[in-house]
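Removed: one protein chain of the complex. Kept in place: all other protein chains.
By written order: A, B and C. Residues from 1 in each chain.
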Amino acid sequence: MAQMSTLNDLLASILERGARLVEWSSPKTEQNRSIKDLCMMLMSSKGEASGVALAAQILHRYDAFDARERLSFFQLLANDYDIDADRLSMAAAAYTADRSGGALKALARAATPRRQELLRRLNFAPGGTHALVQMRTHLLRLLREHPELEPIDTDFHHLLSSWFNRGFLVLQPIDWNSSALILEKIIAYEAVHEIDSWEELRRRLQPADRRCFAFFHPAMPDEPLIFVEVALTTGIAGNIQEVLAGTRDVISPGEATTAVFYSISNCQEGLRGISFGAFLIKQVAQDLARALTRLETFVTLSPVPGLTKWIRDEARREPDGLAAEVAGAIADLAWARDPARVEILKPKLMTLAARYFLDVKRDDGQPIDPVARFHLGNGASLARINWMADGSAKGLAQSAGIMVNYLYELNAVEAYHEAYAEERKIQSSKAVRALLPKA
Amino acid sequence: MAQMSTLNDLLASILERGARLVEWSSPKTEQNRSIKDLCMMLMSSKGEASGVALAAQILHRYDAFDARERLSFFQLLANDYDIDADRLSMAAAAYTADRSGGALKALARAATPRRQELLRRLNFAPGGTHALVQMRTHLLRLLREHPELEPIDTDFHHLLSSWFNRGFLVLQPIDWNSSALILEKIIAYEAVHEIDSWEELRRRLQPADRRCFAFFHPAMPDEPLIFVEVALTTGIAGNIQEVLAGTRDVISPGEATTAVFYSISNCQEGLRGISFGAFLIKQVAQDLARALTRLETFVTLSPVPGLTKWIRDEARREPDGLAAEVAGAIADLAWARDPARVEILKPKLMTLAARYFLDVKRDDGQPIDPVARFHLGNGASLARINWMADGSAKGLAQSAGIMVNYLYELNAVEAYHEAYAEERKIQSSKAVRALLPKA
Amino acid sequence: MAQMSTLNDLLASILERGARLVEWSSPKTEQNRSIKDLCMMLMSSKGEASGVALAAQILHRYDAFDARERLSFFQLLANDYDIDADRLSMAAAAYTADRSGGALKALARAATPRRQELLRRLNFAPGGTHALVQMRTHLLRLLREHPELEPIDTDFHHLLSSWFNRGFLVLQPIDWNSSALILEKIIAYEAVHEIDSWEELRRRLQPADRRCFAFFHPAMPDEPLIFVEVALTTGIAGNIQEVLAGTRDVISPGEATTAVFYSISNCQEGLRGISFGAFLIKQVAQDLARALTRLETFVTLSPVPGLTKWIRDEARREPDGLAAEVAGAIADLAWARDPARVEILKPKLMTLAARYFLDVKRDDGQPIDPVARFHLGNGASLARINWMADGSAKGLAQSAGIMVNYLYELNAVEAYHEAYAEERKIQSSKAVRALLPKA
Partner (left out) sequence: MAQMSTLNDLLASILERGARLVEWSSPKTEQNRSIKDLCMMLMSSKGEASGVALAAQILHRYDAFDARERLSFFQLLANDYDIDADRLSMAAAAYTADRSGGALKALARAATPRRQELLRRLNFAPGGTHALVQMRTHLLRLLREHPELEPIDTDFHHLLSSWFNRGFLVLQPIDWNSSALILEKIIAYEAVHEIDSWEELRRRLQPADRRCFAFFHPAMPDEPLIFVEVALTTGIAGNIQEVLAGTRDVISPGEATTAVFYSISNCQEGLRGISFGAFLIKQVAQDLARALTRLETFVTLSPVPGLTKWIRDEARREPDGLAAEVAGAIADLAWARDPARVEILKPKLMTLAARYFLDVKRDDGQPIDPVARFHLGNGASLARINWMADGSAKGLAQSAGIMVNYLYELNAVEAYHEAYAEERKIQSSKAVRALLPKA
């Protein structure tokens, strides 16, 4: 416990510095300079003398930009801070000629855009890291219409991957003792099963058999990067409305045998392509296993975002097949309120779902469901396909109410991951495979 | 204050994770594998599945290596994880031919050794950052005899520069409330004026007119990176023994007009070439100025490590000059105890010192004194040359007891820095210049 | 900042202990004993051996009591743990006879019910302090029907006054970084201007020109004792709806000249009669004055809970007077929506309000308004009576929409307090006095 002191003191300072951003950012003399000049100054020797203030000044200026100004800032980064193609070409030739260490170093330098150094120096500012993550969010949104900005994103991705290395992330429980500042972000970022009020949030955080964990980066202590919501249960949950029910019996954590990861949400669009999810699930599973000794099953309760879309696609391809039959029957959601139709559709949809996971592949050999790719790629297996697991409009629309459990067996995760990575082998339970049509 | 909570909670986790290093690092099944195999696994797809444990395992193994084993580990990094020269050569040719974005990306990738990714993955381990800093310490010591390892150091330097970006550093006061764990490192790392006991440490930290600040990195919260010791005074201190005296009158901080930075020490050999000193001095000066409104002078009391050596060199070059005369007189330290000889030598040594700072240059136009290059490069000016400022054996030996004050004028620092960076212009006081021989 | 470490570590332990209450409280062997026996054990020598566990056991048992069981527990305290009247009588006689130190000590001991020691030992339990505060809440509710329990309350009051000494209270800002656990208590306890949602709470806490502070006791770190809500403004606020408005211009705290304390709420019914309000207002005023140097006016915006009731009472006493005229006109709240009637009533109500504050007295010479007694007793003055200051149904009903400002002049508070305490002198502004009918 005493060990905390150091860290505690240490991090207090991070926040204090943050509070001074405005202060830093207003050296009067720079008010009239263009952002182009300020960037040039930051990159010059002057940048070493007063880098923190200059960086803060630039980020402060950027913060007030409208869409047009942002675009022209990115164009500045694209044009003025790019690789010097001639220099690179010459360095390449030189290296090919003599392959010396010196030539290699020169080549590596020539192949790195000056932009990277500019971004590194912008990070000097208090709050700079978060500002750069937000800058990339803006950039990503522009890419579709401005593919010429792609190389800038390559540099952002390179730097952010380095800074958001797993070794710098901190796992943090989120609970009713967390600050409102953090909690409102959980409400805002929950992407899977919407949280519509503080009362709903409390139901997910406060009961003794509910947990939530997030990764944070020390330079952005108020911003969760990704979080997972967990239900502690005595069996594998197969219905999300039951998990989220307002009134239910709370169990003592000590009795729980199963941890159900029922929602995982990324929070920072600006960190797209930098993946934390696998690390998060594995560390949470390990931490829970250590704290609650009866826990032995770690399982998700996951949506199947592409199921009905695939059924419709399939129906078009094979107008006489099972998919076509089902596609028509579920075209509007009324079927789900008619027990007779439900009864008839159940075996057909379950079979289609099993095919969707086990038989249907993309060109790269992976399943077409993105959630499946994520969990199977992490080394999980497909344990159960649950009928009427999500009766919400969204659930019915995207997957005819079907949800699945991916099972994380701590001892097998590594082997399964490898088999999937190398042979695209999908681990699944007997029960799931039994749903497939007999050969 | 409430803002601290988040950070506090957040950082507690960092330390907890650290405590589990051993746990992580002992998956029984890997005990018999070679470190070469473990590195290969970490780099393979498997690395994604169980990267944290693998990285911990490798670092744990490295930690027990003797000098020979370390060398062969570095040779592994040099040979197996280097750039593929052929691939790079082809990528360079391809880029020269078409200069497309795709060719550029391929070239940049080919110009980056796989080693960098290996080091990044080693950082996944709890405590990984500190372990990598120590690994570089070992590497640096090997470089002299093994210059072929230089490219590895290039990669270390690249990564550590990125991770130890100014934006991630945290300034922390060190005082009598700091933990013994931190304080003993201050004792160990003080490089300028040795601290020989806890009582001496207390004299430097506890009095109301003494301060100490250090930079920390959140991933190494128990390890100061660099620290500065400060005396709050009512005038520019010109004698280090007076500053460090056991019995002296303590002044109230509110009365202080001057902050004397009398010692700056780097703590992490493994971060050589990544410079924090200028940032540290400037932020400490700003923070002190904010807290103590009467403070207006920020000045160092600095050693002159190369003075007597230069006098001896000069004496050899010009056997009839002033330097030769003085070199003989101070060859043994007895002169300093003889008031008559002191009296005679003072004007001569002061003149030589002024020449040493103002007239003598390296090929790059900078002064030969490393401390001078550091402070003048930061934008300080040379304010005073102090006679009999350090009467210790070390002080007499390296600079005939002379110390100097570099003055940091917050408003001028930037301009001075620029003039120095661009024209090698050295700012000095009239008093210092008056010591030079009349032209 | 480093100083925090100690406290931090220290208090972590308090919460940890709390978490173990259940653990402590279930020594199997005691499960079948009556609470009477458990109390006897706690008071016996055994109490010293295992006091913590016994106290936890008793409080745990009490926690599950229904109303009838609570009553019989208090009857146990009243009967079995009271003063021994005979012993006291003898001790009194002995003291009267010889007036020795020994006789005095014996008398003091005989005059102290054993109950006090029992309550002290109950406090050994983790969470004991809060449990005892809640126990007194129950007791206070029973007193009306069970005046025979009054002596127990005397002991509770004695102990809690000692434990909740001003020196042990900690002032804490409440803001959007506070935990949801604390914030929901602010919502629950706000007694003056109800907070009906988290959004409303955010409007009171998050804007830069809003503050909230609470006193806490270290043994109940999750329970605010009393809190005050503050608006930073550039003039004395005269209308509560404007203060609480959802959309308004937020000012920079540095510009604020005035701090308006617009709501003060006690949180712990069980601490009735132990007054923190004066301390709270004064410390908050001092702290704000220190942090925001332009602040110079500290003022409340306070309700007038007894005004219309007094007007009605007055109307009954003098059926021909001004009060009677007004009482009829405001009997239902429709008048407030009719500008013509508002226009006519304003001068009459303002005059009645001035009389209510300045002329009407209780037998002890103090005004009949409880809020007035609190603030005037603290040394504030009555600065303004505000027309149409609270247009809510509650505001119209209790004070015809009138609210007042009490002014805390830091330099005068002490003198005013004394004049009020000794001569019942009420400080008021000229503007207020001008509302009184000319003599």
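The working rule: contacts are C-beta pairs under 8 Å (C-beta built on N, C-alpha and C of every residue); 3 or more make two chains touch, one makes a residue touch a chain.
Quick caveat: nothing in here was measured; it's all calculated off a predicted structure.
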item: Residue of B:75, B:179 or B:429 touching the missing chain in the full complex; value: B:179
item: Of C:77, C:237, C:259 or C:413, the residue in touch with the unshown chain; value: C:413
item: Among C:81, C:156, C:176 or C:216, residue touching the chain not depicted; value: C:216
item: Among C:58, C:278 or C:307, residue touching the chain not depicted; value: C:278
item: Selected from C:72, C:89 or C:241 as touching the chain missing from the view; value: C:89
item: Missing-partner contacts on chain C, residue numbers; value: 2-15, 17, 45-46, 48-52, 83, 85, 88-89, 91-93, 95-96, 99, 101, 104-105, 107-108, 111-112, 120, 123-126, 128-129, 150-151, 154, 159, 161-163, 165-168, 170-172, 178-179, 181-182, 216, 218-219, 221-222, 278-279, 282-283, 378-379, 413-414, 417-418, 421-422
item: Residues of chain B in contact with the chain not shown; value: 1-2, 4-6, 8-9, 12-13, 176-181, 183, 198, 202, 205
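By our rule, only the chains that are shown with their structure count from here on.
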item: Chain centroid nearest the full-protein CA centroid; value: A
item: Two chains sharing the most contacts, counting C-beta pairs only; value: A-B
item: Separation of chain B from chain C, taking each centre as the mean of its C-alpha atoms, in whole Å; value: 56
item: Computed distance of Cα centres, chain B from chain A, in Å; value: 37
item: Chain A-chain C separation of Cα centroids, rounded to whole Å; value: 48
item: Multi-chain contact residues (two or more partners), chain C; value: 1-2, 4-6, 8, 177-179
